[in-house]
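Before we start, here is the structure in question, set down as structure tokens.
Just one protein chain is left out here, and the rest sit where they should.
Note that the chains take the letters A, B and C in the order they are written out, and that residue 1 is the start of every chain.
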Amino acid sequence: MENFLASLFTFQGFAFYLFSFLTIILFWITVMSNNVLYAMTSLASGMVLISGFFFILGADFLGVVQLIVYVGAVMALYSFAMMFFDATREIKEKNTNGAVVFVLGGLSALMLVLMFAAPIHSESIQALYPMHEGVGNAQDVGIVLFTKYLVPFEVAALMLLVAMIAGIILAGKKMDKSLTEMMDEDAGEDEILTQKDEK
Amino acid sequence: MDYILSILVFFPAIAALLGFVIDKDSARVYGVTVAAIEFFLSLWLWFSFDGTNAGMQFVELIPVIPDFGVNYYLGVDGISLFIILMTTMMTLIGIMSLSVKENVKNMIITLLFLEMTMVGVFVSLDAIIFYLFWELSLVPMLYIIGAWGGSLRVYAAVKFFLYTFAGSLIMLVGMLFMAYTYQSLTGVWSFALTDWYALVLPVNYQMWLFAAFFIGFAIKVPMFPFHTWLPYAHGQAPTIGSVILAAVLLKMGTYGFVRFSLPLFPDAAVIWITPIAVLSIIMIIYTAMVAYAQKDMKQVIAYSSVSHMGIVMLGIFAMNAEGIGGSVFQMLSHGIVSGALFMLVGVIYDRRHTKMMDEFGGIAAVMPKYAVIFGIMLMASVGLPLTIGFVGEFLVLVGFYQVSPIMTILAGTSIIIGSVYMLSLFKKSFFGPVTKEENKNLKDLDAKETWSLVPLVAIVVWLGIYPKPILDPIDNSVKAMLNFMDEKAITQEAKDMIHVAKSTKEAK
Amino acid sequence: MIGLSHYLIVSALLFSIGLIGVLRRRNLLMLFFATEVMLNAVNIAFAAISHFYNDLTGQMFAFFVIAIAASEVAVGLGILIVLYKKHGSLDLDDLATMKG
Partner (left out) sequence: MMENLVYIALFAPLVSSLFAAMFGMSQRKTFVGVIASLLLFTSFVASATLAVEVFTTGEAIAVTMMQWIGMGDLYIPFGFVVDQVSVTMMTMVSLISTIVHVYSIGYMDHDKSFNRFFSYLSAFVFSMMVLVMSDNFAGLFIGWEGVGVCSWLLIGFWYHKPDQSREDNPSISPSWAANEAFIMNRIADLGMLVGLFILYWNVGSLQYDAVFAAIPNLDQWILNGAAIALFIGAMGKSAQFPLHTWLTDAMEGPTPVSALIHAATMVTAGVFLVIRANPLFAVTPEVSYFIAAIGTFVAFFAASMALVNRDLKRIIAFSTLSQLGYMFAAAGLGAYWIALFHLVAHAFFKALLFLGAGNVMHAMHDELDIFKMGGLKKVMRPTYIYMGLASLTLAGIFPLAGFFSKDAIIETAFNEGTYILWIMLVVTAGMTAFYSFRQVFLTFHGTERYDHHEIHPHEMYKFVLIAMSPLAILAVIAGFFKDGFETFVTSLLPAYHMSEHTHHYVWLLTAIVTLFAVGGILLAYFKYNKGLERNEKLENSFIYKLLANQYYIPKLYEELISKPYAMISEKFWHGVDMKIVDRTVDGVAHFLYKSGDVNRRMQTGNLSHYLNWMAVGAVVLMVAAAVTAMIG
């Protein structure tokens, strides 16, 4: 317990524990809350904290990318999507077999913890692409990214393009009419149908 | 011509394909001509077959998958020759007496395909080709029972197919394992039977392989616990289906024992003698009693063929020339006799559309010719001397007496309980006054039926009085096989049990 | 001192929270959130390992995970919208059309 307290007082330790504690709470809210808005906001803030983690770990470029792409783009997407689904209503969730879910989740958590807690530092692993001390993280990443991982990078780019097009096509149908009109329209048809029978 | 075997196998198939072109109403004539040609080809094979040479003749070997040792390897010897002859004859007679009315063309085509697969099974000397034809023979029979059968036909056809298929899968596993051991010992892949004969396996290997082959063949024979598909298959099959099923398909199982299990695993075979003998005796006595309890004429004959196959199984495991030769001859005699009996049931079924025995009574007065032929076939099936039934049964019982006297006496009761159920069938249907109105004006046998039954009666009497031309080739091949098994057997008690006939010793 | 195992434990915990979310949620959108949580948990682990083993591969992987997550969300939401139009609800129990 002592070294735990001791490490609290170093910057590294304090930041780490703060961030991890907050992230767990936030993600717990995302997962557990019945209100979509709460879930989304806690998710967003959670991701910001994770970028914090990256910074502690010295992966600055990664942290920034996380901030921009994840928090920015993905959360923006979600919020726009939310506008489609009438998220205002409280989500009544029939959470069946709650016990099973918690048992499973708890068990998997326990197992993972056990596995990772065990000393896995085996000396034989030597770095494939060693970090260079002097150079900044972004430069390092850039060199490796554009030399060794060029092909995956290009493929990722292509994938993103495909995703964009897919997103547009899927969501784009009948974009001109608003959702609510469509709802009336369907209902309307039924009325027309029913009226015809009565006449 | 030296490709006679391939012609024998594939001629009916090609003819069947051409059959699609033939128009409906001349399909029967076409079927009869093709079957007749096939029969004369097999007769030609018999005449050019050299009875004294016990080894394989007319051998054809074309490598199909060289690096796995699967080759198109055909050959015929004393044992398989006459079963082929019987197959072609029974198909010919079956087609001649075909009483099926609707879509006769498809029936002819299926029958010709069936003939190809049946002849293929008996000529092939390569395990995979044997297995190929073995499985293919199920398909046409499935259609015959499934399409032209009685009320429960789909259940019976599917049960028949799946039951035999499951058994033969286990046999396939055995074959693959056998090929694998062959490869591990000699370094070369081969499925050829003659190579496998040369392979001497340790006893525990033999036991396992014997068990695998046993299940595949036992279901087909059918042996006691696995026989319940037969009454359904016969009950629902049309007459032609029952005739072919009883005459040929049951023989594949016993032929498999003689061709595969005995020569490949002599020691295991000797160890398995007692269990199989006990099973066969149960088969003989139990099914004979069940036959006595039957109400349906066709079921009586179905169960009687299980009982006769019990005798054949006994003969195979008598491990001496008399026993095995007797069982091969009994296969032929059972094929002809039970085939004829099923045809006879078909005759009365066509007239009265029922097979229940108490529906008939006193038919002997109404249909004398039919009663005479039925009587002769009955006496053959009961094993009256000077008919074909006696020779096989006598030789089997003589052969098995050397193995164990008590079991032979138990098996011998088959002639008693055999006559019990056959005579009670004959009395219920043929003797007594003509009670039912419908039976009063039944027509006697017409030309088609007489022309298909009279040759069978002739063969039953001829082979009963003078079986020499059939017995000699079988005798030579069986003695050669026993001699081979005796040299190949490892364990001492196998050597003592396998009784090599003295005549082979002098001949050596 | 904060070691690698600390980070791994945290990411494991976050992963399990994500897993609980996935299992518990009936609403498809909320399910997406939970998957996002799991992805981020994994990223932390990657970053931690790359930091402690002084090897950039970890970060590379993290990048690609982010790329994939982004495209996944795009397509996912597209499908969600179509589903919503068709079924009018995102609740999994109503969408059980593929019944065996």
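Following the convention adopted for this analysis, a contact is a pair of C-beta atoms (placed from the backbone, for glycine too) under 8 Å apart; a residue touches a chain by one contact, two chains touch by 3 or more.
Remember, predicted model here, so these are calculated numbers, not experimental data.
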With touch defined as in the header, list the contact partners of the absent chain among those displayed. A, B, C
Residue among B:51, B:150, B:263 or B:412 touching the omitted chain: B:412
Based on the whole complex, identify which of A:114, A:150 or A:165 touches the chain you can't see. A:114
Please pick, from B:138, B:290 or B:497, the residue that touches the omitted chain in the full complex. B:290
For subunit A, which residues lie in contact with the unshown chain of the complex? 96-97, 100-101, 104, 107-108, 111-112, 114-115
Contact footprint on subunit C, counting only the chain that is left out: 19, 22-23, 25-26, 28, 31, 92-93, 95-100
Interface with the unshown chain - residue positions in subunit B: 159, 162-163, 225, 227-229, 231, 286, 289-294, 320-322, 325-326, 329, 362, 364-365, 368-369, 372, 379, 384-386, 390-391, 394-395, 397-399, 401-402, 405, 408-409, 412-413, 415-416, 419-420, 423-424, 427, 430-434, 465-468, 471-472, 474-475, 478-479, 501-503
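Operating definition for what follows: only the chains that are shown with their structure count from here on.
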Just say which it is for the chain contacts: an open line, a closed ring, a star, complete, or other. other
State, to the nearest whole Å, the distance from the C-alpha centre of subunit A to the C-alpha centre of subunit C. 6
Distance in whole angstrom between the CA centres of subunit B and subunit C is 67
Using mean C-alpha positions as chain centres, tell me how far subunit A is from subunit B in Å, no decimals. 72
Check each residue of subunit B and list the ones that touch at least two other chains. none
Considering the complex alone, what residue numbers of subunit A touch subunit C? 3, 7, 10, 12-13, 16, 20, 23-24, 27-28, 30-32, 36, 39-40, 43, 46-47, 50, 53-54, 57-59, 61-62, 65-66, 69-70, 73-74, 77-78, 81-82, 84-85, 87, 91, 93-95, 98, 100-102, 104-106, 108-109, 112-113, 116-117, 119-121, 125, 127-131, 140-141, 144-145, 149, 152, 156, 159-160, 162-164, 166-171, 173-174, 179, 182-183
Subunit A touches which residues of subunit C in the complex? 1-2, 4-10, 12-21, 23-27, 29-30, 32-34, 36-37, 40, 43-44, 47-48, 50-51, 53-57, 59-60, 62-64, 66-75, 77-82, 84-85, 88, 90, 93
